[in-house]
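Contents: one structure, followed by commentary.
The other protein chains are all here in position, but one chain of the complex has been omitted.
First chain written, first letter: the chains are A, B and C, and each begins at residue 1.
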Amino acid sequence: ADRARILLSCPDRPGVVAAVSQYLYSMNANIVRMDQYSTDPDGGRLFMRVEFDLPRLSDRRRELEEGFARTARPLDMQGEIRYARERKRIAIFVSKMDHCLRELLWQWQAGDLSGDPVVIISNHPDLKDIAATFSLPFYHVPVTRETKPEAEHRQLEILQNYQVDLVVLARYMQILSTEFVSAYPNRIINIHHSFLPAFVGANPYERAYERGVKLIGATAHYVTANLDEGPIIEQDVQRVNHRDSVEDLKRIGRHIERVVLARAVAWHLEDRILTYKNKTVVFV
Amino acid sequence: ADRARILLSCPDRPGVVAAVSQYLYSMNANIVRMDQYSTDPDGGRLFMRVEFDLPRLSDRRRELEEGFARTARPLDMQGEIRYARERKRIAIFVSKMDHCLRELLWQWQAGDLSGDPVVIISNHPDLKDIAATFSLPFYHVPVTRETKPEAEHRQLEILQNYQVDLVVLARYMQILSTEFVSAYPNRIINIHHSFLPAFVGANPYERAYERGVKLIGATAHYVTANLDEGPIIEQDVQRVNHRDSVEDLKRIGRHIERVVLARAVAWHLEDRILTYKNKTVVFV
Amino acid sequence: ADRARILLSCPDRPGVVAAVSQYLYSMNANIVRMDQYSTDPDGGRLFMRVEFDLPRLSDRRRELEEGFARTARPLDMQGEIRYARERKRIAIFVSKMDHCLRELLWQWQAGDLSGDPVVIISNHPDLKDIAATFSLPFYHVPVTRETKPEAEHRQLEILQNYQVDLVVLARYMQILSTEFVSAYPNRIINIHHSFLPAFVGANPYERAYERGVKLIGATAHYVTANLDEGPIIEQDVQRVNHRDSVEDLKRIGRHIERVVLARAVAWHLEDRILTYKNKTVVFV
Partner (left out) sequence: ADRARILLSCPDRPGVVAAVSQYLYSMNANIVRMDQYSTDPDGGRLFMRVEFDLPRLSDRRRELEEGFARTARPLDMQGEIRYARERKRIAIFVSKMDHCLRELLWQWQAGDLSGDPVVIISNHPDLKDIAATFSLPFYHVPVTRETKPEAEHRQLEILQNYQVDLVVLARYMQILSTEFVSAYPNRIINIHHSFLPAFVGANPYERAYERGVKLIGATAHYVTANLDEGPIIEQDVQRVNHRDSVEDLKRIGRHIERVVLARAVAWHLEDRILTYKNKTVVFV
């Protein structure tokens, strides 16, 4: 309950770790875990995640944040404090396929996610019942080429109403506009059903079958303006062979997709991911 | 010593397995293992591999082959008999990197390959000593843009002199001409240092680093006229993360490459691979 | 619909494959896939699985079975014909944990299992609602040390009433008596939450934590009279590290358990498993 995390990046130079840890010690915080990564110890950029416990945290947030601002300024740190208590609110976008949605809801119910799905949005009504099972509101927002701007407007409205922190595209199968994406920078996670950058775009399983690959994969990534080009968060693969039909690849792929997406979402919720140069730093 | 294998393909219809097994039984052969794969039981193409022991095989090869021809004709089978005793003769092409060469030679020495390297060819002299350690002839055939035709001519001459059955490109790093490739159809195996079709072409590790992938891989494939487009035999991957530099990816990749290439070579030597439609059927 | 499978074992000698395939050809069946395994081509035992399509199968079952009996006798084959149409009926035994149950029901609903859960039995009432969601009957049969014989009697009664072919212990956490086990030989599949034979018995995750292993696993096996000693069907593992608490191991383990159990159940339903000498032959 008294746990918080600092995520930051700054120019790498001596004294950064000392400054942050000294500041936390002065607050009487206990560092639970501190991770850093430097693109280059000699003049590169430093990325850091610090997880710490601070007694009576809720009474001392202002003090903590002001102290951090004072520490950050001279070292050009960009960063922020996240509070474990403030569980992130998740919107899950789906289409007709249920496996990724089910996995997320199942892990949530099992207590494995440190955030909460608050709304499900779909361009089809098919998965309405699953939402009901978990007592979650379900919005059916149909999308056609013509109605897309209106539909996105409606979706953004829902996201605001539910104060959503993270959008998860759980096989949503629709491309979002640049405007939509820019409203949630590094806060929209998509699962692509291939091992990117192989099979960018449509029908990856069909194309994997045609090419005769011996492993198929899935990729969870943040959504950017360029389709399937955003920072990769997690990937995994599974072995297939010549006996596997396109249908088999899809079945096997479903298992990879749900696992990979759930991992990426869990890491985001635990503030383990930083991005730079269209890549991710994931402290696991 | 008395072991042989039949590799065949034919239109799928009832009676193929019966015909082959009946014929082998009539020869008093004992089937050790029979694998089939049909692209479609209803009108597709059937691929089959039969491994069997035949007493006094060396005296009965003519009888065996004539019998197979009689069996094959009415069912439109295309195939042939391979004799375990006739170990395939391998030429290994290398450039400067030694890891794939070492792995193959090491597995050969350990008795894990059912074929024999007989000659090593390189466009650089660097790995001459390794060849010497294993008492294998080493030919240094320099290749420049201008001398490539002559160099390939020289290489083909060497392959003929050594009666080579299989060419292994163990990080040879040179593109072979269409003429060269067509002289050894489905008998040249290359290791590409990426998870194809991701990162086709040059510098895959650099590009994997740039893209920020979370797994890197290697692909062994038969060489065809189109670079990196031939039938895939085997692929594998290993997990990497943001801390891994390009150099780290290369180091990790070396381990994947040598394992994947060695597996593909072993399968080829054991007659486990059939090709069709630019894909492989691998019976393992 | 017209698909069937023969599973058999017999002394290995020339002519077995020929006899079976000749017989199927005489019926005008088309062999889709035939797998064999011999413990020793010279005097060992041969295991075989043949999958085939036979036009108008339902009208010709008697003919098919009589023909097989005639083929089997002279070669001492033990085996039987299984019909894909006759989907196996499954009882799932659970206790309080839901992950294995959910996975099985989810895969069933997705159409990935070629059999059907028909009843759920538990010694606790906790998972009653899940059964209801899938419209499956749920029997709460409490078990104490004293009432175990009665409880098992009741359970066997339920199994008979529902004409159950396969019992799946989906983290049932109770030991079955020898009598119970012998009523369903090679037809009870258990998931053990360790990589057997490591951590036989109770509390494997606690013991894995104590020992400091770097991988944890799960094992699906047929249940025999000796606890955790039955033929292993499938195993898998996942990497863990010093940061993982016992709770983490349990969470990670849940994912391995459900995948491993579901794979074993699917293989059993597709008649892919034969047993001998307390081991399994799995044709996948």
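As a convention for this text, a contact is a pair of C-beta atoms (placed from the backbone, for glycine too) under 8 Å apart; a residue touches a chain by one contact, two chains touch by 3 or more.
Model, not experiment: these values are computed from the prediction.
Among B:R102, B:H124 or B:R187, the one in contact with the hidden chain is B:R102. Of the candidate positions C:A110, C:L136 or C:V237, contact with the unshown chain belongs to C:V237. Among A:R33, A:K128 or A:R243, only A:R33 touches the chain left out of the display. Hidden from this view is one chain, which touches subunit B at 99, 102, 106, 110, 112, 133, 251, 254-255, 259. In the full complex, subunit C touches the omitted chain through residues 37, 195-199, 211-215, 217, 231-237, 241-243, 277-282. Of the residues in subunit A, those that touch the hidden partner chain are 12-18, 21-22, 24-25, 28-38, 41, 53.
Here is the rule we use: only the chains that are shown with their structure count from here on.
Subunit B and subunit C, compared by their mean Cα positions, are separated by 37 Å. One finds 42 Å separating the Cα centroids of subunit A and subunit B. Shared interface positions of subunit B, defined as residues touching 2 or more other chains, are 37.
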